[in-house]
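Missing here: one protein chain of the complex. Every other protein chain is in place.
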Amino acid sequence: MVPLSHYLILSAILFTIGMMGVLIRRNVIIIFMSIELMLNAVNLTFIAFSRFLNNLDGHIFAFMVMTVAAAEAAVGLAIVISVFRNKPTVNVDEMNIMKW
Amino acid sequence: MEIIAPPIDLTGIMPMIIIAITGILVLIIDLFLKERSKNILIFISLTGVIIAARVSFSQYGGIHYSFHRTFVMDTFSVFFNLIFLLGTALTILISANYIKREEINHGEYYALILFATMGMMLMAGGSDLITIFLGLEIMSISLYILAGFRRTKKESNEAALKYFLLGAFATGFLLYGIAILYGVAGSTNLKDIAASIPGRLFDQKPLLLMGMALLIIGLGFKVASVPFHMWTPDVYEGAPTSITAFMSAGPKAAAFAVFFRIFIDSLGNMEPNWNVIIGIMAVLTMTVGNVLAIAQDNIKRMLAYSSIAHAGYILVALVAANSLGFTSVLFYMLAYTLMNMGAFAIIIILGNKGEEHLNISDYAGLGFKRPLIAFAMSVFMFSMAGIPPMAGFIGKFYIFSAAIKAGYIGLAIIGVINSVISVFYYLRITVIMYMREPVREFNPISLSPLIILALIISVWGTLHLGILPGTIIEFARKSTFAFF
Partner (left out) sequence: MELLAFYILGAGAVVTAVMMVIHRNPIVSALNLIFTMFCLAGIFVLLNAHFMAAIQILVYAGAIMVLFIFVIMLLNLRGEDWPPLTWKKLLASFIGILFVGYSLIKIIGIFRGSMLPVATPLPEDFGTTRIVGEKLFTDFLLPFEVTSILLLTAIVGAVMLAKMKIDKG
């Protein structure tokens, strides 16, 4: 039997990898994928807690997170496309009309 | 096994339903409209907002849970609903001319504003983290789109992208915090979490603290508090001006409503653990916001930093965590909505197509050429600076007295010092308007009956709340009964 702490540590590691991706990469698409990875790690936490608490609320929450992730993906990629049309780059460092 | 459908009680979510239906109606009717008859949409949206406000107001009083305790309608959420609806109505009024001028007059604009409003109402009334989260996402996604609504403008694209990336990043932290909290409490319901915390404070305290810290990061992004404020100036500058106005009022209030509800209602037992962190955040937010606002030349950026500073004042009230603090926050959010909307309305009026005149020096001589507009602008600036007899003064007065009452005298003093700093940059605009020779013509300015109505409401509201605050203070005080 795998103890709960293993699942939580795995999800913390994945969350951190996603966070590092957001911080070190400059490609918008990869930053965005790293955010998806973070959401996945959170889902793992929800589902692990859900199983060990014997309570299904966590499944429902993870389900909602997936819905939100899908909605965010659609909107986020549309934003990337609309940016790309005016300025063909996906590098966040080149998006500097206004200072950060 | 038969599934028994739960009883469905729609009274609590009635205002939300009205707003959502109005939004969908706008989308459908828009299909059949010619470009010049799009004004109908303004009236449909406004009617929806007014009906929702009427319904919401009639529900004032008492606490009413519905949908298996995932949604609550109490005095607190009704007061916030009214603030959101006021902000939305003013946004629609000031948008009408602006979106025609910028050639973004699409029906989706109003629909998205209405959906965002629905999200905010869901946030204010959520009594389960899941409803709060979904409300937050509906609001945020609508705002990402609205920030990028001027698709042909690079600034607008950039604003949308930055807002989206940082917003989604913050959502990740918020969710992780929620997940940890769920693991500790075994439920996402705010009341259940509150009930389980005393028992967990011994054996699972580190886990609780971690969840709390992640929640602070996530919500800190949404309310734009330092050190999570980096997105604010860019997004405020790049987004369409009417949307900037919208973002600085309703969504901010909604994020604070959630902040307060979670931290007082659910994590109230952990107050000794969070009040220091939030106190430090409040000090940083006020100071950084005010100091950086001084250096800005672009008026939208200046107002962005000013909105950061105002978030700092409100965090002071959260630290105070008493009934007076809550009253002051409700009052302050209302006052801030009015004065901020008014200031942005004037920015819109003074811009022209293609040239928005956002530089502060563009306001030189406004006092001679357009005395009424300059007067209105001075009212808003004085109010934001907290000079009596404006609404902003009363709001700040109550916030700082709440802090003193709770024993945070140092925090109150820092707040007052910050207020004094802020006078400098707010007055600078007034000085430029009245003491400098005009450098440009103020003709033609884009005035329309709707935007004049918005201005009149804002000026009247700002003065009324400042001179005769009694009724509203009483109303706000009653609205905090849900907590104290």
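Per-chain numbering from 1; labels A and B assigned in written order.
Basically, a residue touches a chain if its C-beta (ideal position, glycine included) is under 8 Å from a C-beta of that chain, and two chains touch if they have at least 3 such contacts.
Because the structure is a prediction, the values reported are computed rather than measured.
Looking at chain B, the residues touching the absent chain are 1, 3-6, 8, 13, 20, 24, 27, 34-36, 66-68, 70-71, 106, 108, 111-112, 115, 118-119, 122, 128, 130-131, 134-135, 137-138, 141-142, 144-145, 148-149, 151, 160, 183, 203-204, 206-207, 210. Touch with the hidden chain on the side of chain A covers residues 1-10, 12-14, 16-21, 23-27, 29-30, 32-34, 36-37, 40, 43-44, 47-48, 50-54, 56-57, 59-60, 62-64, 66-75, 77-82, 84, 90-91.
To be clear about the criterion, only the chains that are shown with their structure count from here on.
Those residues of chain B that touch chain A in the shared complex are 129-130, 133-134, 137, 141, 144-145, 148, 151-155, 157-162, 164-165, 168-169, 171-172, 175-176, 178-180, 182-183, 186-188, 230, 233-234, 237-238. Taken in their complex, chain A has these residues touching chain B: 8, 15, 18-19, 22, 28, 31-32, 35, 38-39, 41-42, 45-46, 49, 53, 55, 57-58, 60-61, 64-65, 68, 71-72, 75-76, 78-80, 82-83, 85-87, 92, 95, 97-100.
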